[in-house]
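Scroll down for the structure; my scribbles are underneath it.
Complex shown without one protein chain; remaining protein chains in place.
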Amino acid sequence: MTAETERDSMDFDVVIVGAGASGLAAACRLMQQANSAERELSVCVVEKGSEVGAHILSGAVFETRALDELFPDWKARGAPLTTPATRDELYLLKDADKAQKLPNALVPRAMHNTGGDQTRYVTSAGNLCRWLGEQAEALGVDIFPGFAAQDIIEDEQGAVRGIITGDMGVDADGEPKDGYMPGMELRARYTLFAEGSHGHLGKRLIQRFALDEGRDPQHYGLGLKELWDIPADKHEPGLILHGSGWPLDKHAHGGWFLYHGEDNQVMVGLIMDLSYQNPWLSPFDEFQRMKHHPVLAKHLEGGKRVAYGARSITKGGFNCLPKMTFPGGLLIGCDAGTLNFAKIKGLHTAMKSGMVAAETVFDALANESEGGEELSAFTEKWEQSWAYAELKESASFGPALHKYGTLVGGAYNFVDQLLGGGKLPNLHDTTPDHAALKPAAECEKIEYPRPDGKLSFDKLSSVYLSNTNHEENQPCHLKLSDPAIPIRDNLPKYAEPAVRYCPAGVYEVVEDDDGQPQFRINFQNCVHCKTCDIKDPAQNITWVTPEGGGGPNYPNM
Amino acid sequence: MKILVAIKRVIDYNVKIRVKPDQSDVDLTNVKMAMNPFCEIAVEEAVRLKEKGIASEVVAVTVGPKAAQEQLRTSLALGADRGIHVQADERVESLGAAKALAKVVEEEQPELILLGKQAIDTDNNQTGQMLAALTGRPQGTFASEITVEDGKLQVTREIDGGLQTLELTLPAVVTADLRLNEPRYAKLPDVMKAKKKPLDVKTPEELGIDVASKLALIKVEPPAERKGGIRVSSVDELVDKLQNEAKVIS
Partner (left out) sequence: MSILVLADHQDGELDGVTAHVVAAAQAIGGDIELLVAGDNVDAVAEAAAKLDGVSKVRVADSRVFAHQLAEPLSELLAMLADDYSHVLAAASTNGKNALPRVAALKDVAQISDIIAVESADTFKRPIYAGNAIATVQSSDALKIITVRATGFEPVAEGGSASIEVVEQSIDNSISAFVKESLAESDRPELGAARAVVSGGRGMGSADNFKLLDGIADKLGAAIGASRAAVDSGFVPNDMQVGQTGKIVAPDLYVAVGISGAIQHLAGMKDAKVIVAINKDEDAPIFQVADYGLVADLFEAVPELEQKL
């Protein structure tokens, strides 16, 4: 799509964008097949994070089904799955002090993490990806961390033919600095887009190829997560808590999690539906005050927070899942939206989508495909997979919550899931998240309590723990289609919600010398969560890739 | 001439460190690691000398765990010709590293040895100086500029309060300071080529040295927490506090 710059070019059979669960599973599966067929295959993975895992953030309780298929001997290979889920608790928080613990029998089937025929593991998705990256490299995959896919290469027939990596060494005005290095063309017969939730190229592909035609608008959550060291006597490896209710109300949905992992660590987080209506709401501050509830606080008190991060979650599920094929490539994992929100799990389905993609692409290449074709065989294969069946079963889970609220919706889900899944009529939610906001004047302003510095913290010290960094002298990677909108439209109508929905303090409204409001973007703070690109009521903010290697450096997230 | 450039694998400078709860050390599990920034500058300088035709070969060397080969590959991607890995999985202090490097110097006979002035993990600022002593060579520490002419090396050093220029007889040891240069980005094809460049692995035993340290790490603690600040009512009180309480001015 950009052609002005003279660029070097390299050719691969397959280029994969993003070293996450789906991209790496695809890379491994491709190479496994090539190796067993004794066929030369060049597979390259580009990753915008400074290393594999640097940008990965997830709960996570992990189901091994896809991994069992990919590496049946994953235990022997040292996969970082060492903490089996041992106990499930589900709470409905009534108010700041009270909570109701749901009896196990009333917990929706999908939300069970213990029992049944399989073991789930409390793990760090980042570490899982680090391990998958090692497996992929050992199989012969070339992984390039620190290189962001900035653009898509399309041929004259409109087929995708690879990607262009981002330019390095460009100053804030777009001029080359010393050491300027133009991005490269990475040409491929097939390109797999696995950028995770709301990827910037995935978003373009969905528009370009109308992949979402006939689907409900996609829905997102914002996941905020912290990692805590807690006293050893409070630690119960494998204990899993989920809950909802306070401090969110009936117009703002979300759920929290608190998992006991290994090494006396606890991961705690809030998934805030981005369909919330009140522009005064701040997901970050909801999360901070939520931790003061006794049900959560009792696990955290006496502990120390060691990491913080945030990432959007593509949670629309079955009804919103776009077509995943287009000429020359596939959209996989959360970039498409394969997460099973009923289970609050997406790693296993993302991996499965990557593996199905790998099998389809390999078949095509084995049949001497020159690339650039639309691999319709994928759709067929995918729709026969257990992952697809799982998504179909929980199709109404999210819409029920949106439509009926957490309590009644939860009951609907309970009955629906108890009946065996997907027996009640399929529900749809057709309001996109960015259109859900009501004018600020019609909503109650929310006064959040000051953080106490023990259980709750300010945004600054939180962003600090994400280890995020961007070279300062580079173009801002948060593009405003119309720079006037934030102050002219959003501020009077919605009190510029970016200031509050951004979990990293990127956006500020400040006064200039004449006391006039100004919109400021501190892009250096950005943790690449994509919430602004999703929630801005004017859809005026476009997230693009900053210089490769920038962004958070999450350890163990 | 041949240049030997020594590098170290350290925690990435963007990452905020976390002390292990048992205070035995800093937690490095699954933390982003990278080449020490000062070492990156040393590699860049070596590569530039090669590009200018002054150096004929750049050999990168590291002393450290197996994973440090990742950083050796990075230096190969940045332009070093081959790598030497002295594999030592236990904690190696500066003296042990300098002994290992001295053996490599003996084998390789480089005319210039470049290092970073200090590693951002232990902040010791010792290895270059120790290596110079062990090999009996002159040293130019904290270098912000180097030029090679007629078998002599002119090195400008960043010293307290200004700059000092020395002339050293080659072979010499130079440690890089921040202003020596601005390292380049690795190019993607070079990252691929780096995987195929030669990389020798040796052990301290093979080199006939003992890298064990006589310095025991007893405890690692986080620094005292920033205490809640106070308001001062006047400039006099501020000066007094800075002098007598914070002791940052004299």
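Going by the order they are written in, the chains are A and B; count residues from 1 in each one.
Note that a residue touches a chain if its C-beta (ideal position, glycine included) is under 8 Å from a C-beta of that chain, and two chains touch if they have at least 3 such contacts.
Since the model is a prediction, treat every value here as computed from it, not as a measurement.
Only one residue from B:Glu57, B:Asp121 or B:Asp200 touches the chain missing from this view: B:Asp121. If you put the missing chain back, the residues of chain B touching it would be 11, 13-14, 16-17, 19, 26, 37, 93-95, 98, 120-134, 137-139, 141-142, 154, 157-169, 172, 178-179, 213-223, 226-227, 229-236, 238-239, 241-242, 246-250.
Although one chain is not shown, part of chain A still touches it, namely residues 172, 459-460, 463-464, 468-473, 505, 508, 510, 513, 520, 522, 524-525.
One rule holds for everything that comes next: only the chains that are shown with their structure count from here on.
One finds 37 Å separating the Cα centroids of chain A and chain B. Residues 12, 14-16, 18, 21, 29-32, 34, 182-185, 187-189, 191-192 of chain B touch chain A in their complex.
Interface residues of chain A, counted against chain B in their complex, comprise 8, 10, 50-51, 53-54, 124, 126-127, 130, 142, 144, 147, 165, 168-169, 178-179, 181, 184, 186, 229, 263-264, 306, 464-465, 467-469, 553, 555-556.
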